[in-house]
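Following this message is one structure expressed as structure tokens.
Missing here is one protein chain; the remaining ones are kept as they sit in the complex.
Here the chain labels run A, B and C in written order, and each chain numbers its own residues starting at 1.
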Amino acid sequence: MSAVTLGLIATFAPLAAALLLWALVPLRHRGAPAAWVTLLGSVIALAASVKLVIDRLGGAPDVRTTIPWIEERGRAMAELGVQLDGVSVPMLVIVCLVALCVQLFSVAYMHDEPPRAFGRYFTLHALFLFSMNVVVVSPNLLQLFAGWELVGLTSYLLIGFYFAKPSAAQAAVKAFWMTKLADMGFLFGLLVLYVNTGGFEWTAVPGTAIATWVTALLFLAVVGKSAQFPLHIWLPDAMEGPTPVSALLHAATMVAAGVFLVVRADPLFAQAPATREVMLWIGASTAVFAAGLALVQKDIKKVLAFSTCSQLGYMVAALGAGQAFAGFFHLGTHAFFKALLFLAAGSVIHAVHSNSLDDMGGLRKKLPLTTAAFVIGALSLAGVPGFAGFFSKDLVLGALEGKASWVPWAMLMGSAFLTAFYMGRVVIKAFWGAESEKAAHAHEGGLAMTGPLVALALPSLGAGFLGGWLATQVRAEYHLHLGLTPIAASAMALLGIGAAIMVFGKGGQAPLVGTLEKLDAFSLVDKTWAGAYRIGLLGVSSLAGWIDRYLIDGLMNFTGWAALEGGASARKLQTGLVRDYAMLVVVGVLVLVLIGVLR
Amino acid sequence: MNHLLATIVAAPAIAGAVLLVVPSTQRLAIRVVSLLGALVSLGASIQIALQYDRATGGLQLLETVPLVPSLGIHLKLAVDGWGVALLLLTGVIIVTGVLASWSVERRDKEFFLLLLVLVAGVFGVFVSQDLFVFFLFYEIAVLPMYLLIGIWGSSHEVPASGPFKFAWRRFAVGSKEYAAMKLTLMLLVGSAAILVAMFLLWGNSGARTFDLQVLEATKFPIGVQHVVFPLVWLGFGTLAGVFPFHTWSPDGHASAPTAVSMLHAGVLMKLGAFGVLRIGMVLVPDAAAWWAPIVGGVAVVNVLYGALCAASQKDLKYIVAYSSVSHMGVVMLGIATLNAAGWNGAVYQMVAHGIMTGLFFALVGLVYERAHTRAIAKMGGFAHVMPVVAGFFTLACLSSLGLPGTAGFIAEFMVFAGAAKGANAWWAVPGVLGAFVTAVYVLRACKAIFWGPAPAGEYSHLEDVRRTEWAAPLVLGSLLVVFGFWPRLLLDFIDVASQGYLGRLPLVALAQVVTP
Amino acid sequence: MTLASCLILSAAVLCVGIYGLLTRKQAVAMLLSIELMANSANMVFASYGHFRGGPSAQVFVLFALAITVAEVAVGLALVMLLYRRHGDTALDLASEARQ
Partner (left out) sequence: MTWADFDPGFTLISLIVVVSAFFVVRAQNMIHAVLWLGLTLLGTAAFYARLNAPFLAGVQVLTYVGGIVTLMIFGVMVTRRHESLEAEAATVAPERGLIFASAIFVMLSVVMWRSAATIPSPAPVASSADLARVLLNEYLIAFEALSLLLLAAIVGAVVLARRRDLETSPQGPVVPQATEVQP
């Protein structure tokens, strides 16, 4: 099979599953069979993408095929297609693998849902995988945008999966609005690019000024999708969705689409140093800011959510530093260990029926496998040498080393410490310490739950060693070097873990926690956006509504009123007396004759 | 020469005539006859699309019958690419509209009769190539609306307020009679403007003919063009909801019964935009090029202002109605760009919005029929009892906000790309902002109606879609997605027509277009 | 006898008729005033006919006479109706048009 066919299979197998489930209502309503259909689609997609990787290992070249999508004056204005190269093929594998693991996990995790909801859940999962693959294989920015919006849609629908809960409904809408707000940047960027280059190619060379505009606008969308400051507020709320959804969409793949976009559009971004500078700072500050907030969350999923923000900040900072490969590599390893962390957290939540860290404790005896998985994920996330996260984080930090300003580098170093520290907190609070009341009846889930954990733990351990191969794929330089950065980073990770054991091992509190908690509770960014929404949008819209009803339409009513009133007063001329009418005739004659005389 | 175009116009009219002799007690027969008339039209429109040669373009399937040769009036029917797309839209909407109004109780015979007359007029407009006949059909399409809303509509109250409060005592603002009267009067004022423009064209054509092809070939004096274009723009534009002559639309669509809202917002508003495009832009291109910045500026107001107004509404039907004002602004924006992308987008948006708003109104009608309320505040959690309605409503919302994969995206994207390429690139900014505001209000409404805890009390036993009600969501929903993924189904027709007509625009306007 | 004097005579008759129309209340009296005015119009016709020659003017007078007769017939019928309805012939009573 040709590479294009395989790419198409990887993309459309999940869509076929989704369509099948959409059309065959009884199948969907049965529940369990729907899961198998979706899983089958994902397996096919994964198989196709693995075959692609094998082919590439065998030296298969990059391929790119397009067909016209939108036409203008008989010429293709927009195209759809498949581009399979060193960026999209590894990404395809990552996405399909994580998705398959998460779906498999979901079979057990969502077991208690009513069959209809279960079917809907898996239909949406299939749709998500399709949308994500559309993003991954897209040969141009327009198709990427289409997939981008579609993953946004599935994210919206999956966050709102428990739509009966008002908080979930609110979170879904909020996520959609925030990302849609940012996506306006994407659309504007596309328009600017189109006007100036006549296409949507990321290989275009429109000149620095235009490139800066385009990339700045695209980056706006990245800020929204990848939950960077100050548009990150939707991501913690998105944890209202089922935990596997958080693992797949809001940790491993969808939020990483922003990073993927920048990696893809690297040729464009390379022409816009100003944009990169902004990215560097925003990424670094998000990394620190989110890591700080992760420290004080009581909800295990929210810790992970803020951690995702923080790690995405790393990637964005690396991209800003001009090291697209570092960001991409971190994206890959992060996808594995963050999905692992979320699924392990899901396993915990499934066992204790609570999200709150306070309800957990001492779970390592009840849930040994989950504990092992979570710890592997946490160590990887913390960047302990040898784990996947170490290699990629080291690359990110190395990218920043030696930049004009050392501040971002220091910020990321600081947040590396914080990362290890807050992960240590979670591990200790959840798995060590005294056994909580709810933990008493906890037990491991079935094979469907543990299997994916194992499957994801392996790459979390070892994916770091694939960096070399990945670098050849994207034609980047990659070599491990022993310098200041790896040593400092390892030290930070170990220090953080040590500090966590020292502080939390005895049930203590970290310094500054009070301040951070207040900061978190106050949630300034959230309030600012809410205020902007209430005043800026609702206020203006009610004003517009009032104007339309009472001024514009009022004016129309006034016209009608004036006509009616005018008619009423004109009617007074109609006395009904023949004599008066006759007199009017006489007056008329008089006027006519007068005109005749004077002429 | 076959008679497909005559068939498409005549089928609803004949069905209407048959309805006259069907006794009003035969309720099923009435519906079946109406449905047959609609189905024949739909079939004919599909057949037309199949027979139309997309490679050649231009006017095809010509049929001519002289009516008043001494005045240059001919019943000349032919169809261009735009017409094909809009005929398909009309056919789909009328079939689903008839099925959606299956449960009309009161005076159903007259209801279906008027519906069929109306749709015959719509078909007539899209296929007539004689200005006089065009106008005649236009009026046939517009006028039944008065009765349809006045008799079968629904009323609500609008409290008196504002500087024109004193005018309220003259009208029952918000009642169906008020809505019907306002709609009819405003559209008739528009018609009067069109009539004047029409006779100006006729008088200055030299040939004393209403034949559109002859008029197209005529180079009108610039002075005449500058009088004709604003008349055509505002005359037809009133029907297309051009600010500030859009206020008939929210009240009219909110008061109208389901099928009528579907047809009116779905198809009739397009007549207005089609008129501006086909008469204004094509017949008087020099003035059109001069006026385009103004048309586009007003359209931008329409997009953003309509969206903001929709965001402030508390009545479900008003939200949908104002969204039409906003989306028709996108159409007018596309028209004003004066380039292929914009025009293609405008016509595509006509179809996309027609399907989308038809779906919206069909679903709103379903909800209203069951819950007996349109106030969003009273609803909540309806997805528990009517999941199918919720699903399709969400789909309509997504197309409305221009999500890729739905027809709305293709249309809006082309319009914005056209605007960005055109002389006034900034038009794209409020356009995209309008799409964002749309996202806010449609999803908020969607959440408020369908999401949340399962409804209790009187709403706990609302039924989901059943029997003929399936038609509108299923057909229109699928088309939204199909046209969203495979735009060439329609674009091939639209593009060939746009190419043909664009050649007529003066070079000044074309020179402003940045060609990459 | 000049054309001018003939015309001024007819103008005088016309104005007397107008005066009557404007001042009388009785329907019959108003009809009489109208008759005067019609008569004055006929006089103008006849005068011009005399001074410019040709039979056309006289033909028109004849026609006008016949039309006047028709008018009086219908007018009187209306007066009868008015009388039946209101028991009076004051035309002011027939002012329903105001409502």
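Note that a residue touches a chain if its C-beta (ideal position, glycine included) is under 8 Å from a C-beta of that chain, and two chains touch if they have at least 3 such contacts.
Bear in mind the structure is a predicted one, so any value in this text is a computation, not a measurement.
One chain is not displayed; in the complete assembly it touches the shown chains A, C. Panel shows subunit A; residues 579, 583, 586-587, 589-590, 593-594, 596-597 of it touch the chain omitted from the view. Along subunit C, the points of touch with the absent chain fall at residues 1-9, 11-29, 31-33, 35-36, 39, 42-43, 46-56, 58-59, 61-63, 65-74, 76-81, 83-84, 87-90.
Please note the rule applied: only the chains that are shown with their structure count from here on.
Averaging C-alpha coordinates per chain places the centre of subunit B 60 Å away from that of subunit C. For the pair subunit A and subunit B, the distance between mean C-alpha positions equals 36 Å.
Contacts from subunit B toward subunit A in the complex involve residues 158, 161-164, 166-168, 170-171, 173, 182, 185-186, 244, 247, 250-251, 305, 308-313, 340-341, 344, 381, 383-384, 387, 394, 398, 401, 403-405, 409-410, 413-414, 416-417, 420-421, 425, 428-429, 432-433, 435-437, 439-441, 443-444, 447, 450-454, 487-488, 491-492, 495-496, 498-499, 502, 514, 516.
Against subunit A, the residues of subunit C that register as touching in their complex are 18, 21-22, 25, 30, 91-92, 94-98.
If you check the complex, the residues on subunit A that touch subunit C are 571, 574-579, 582-583, 586.
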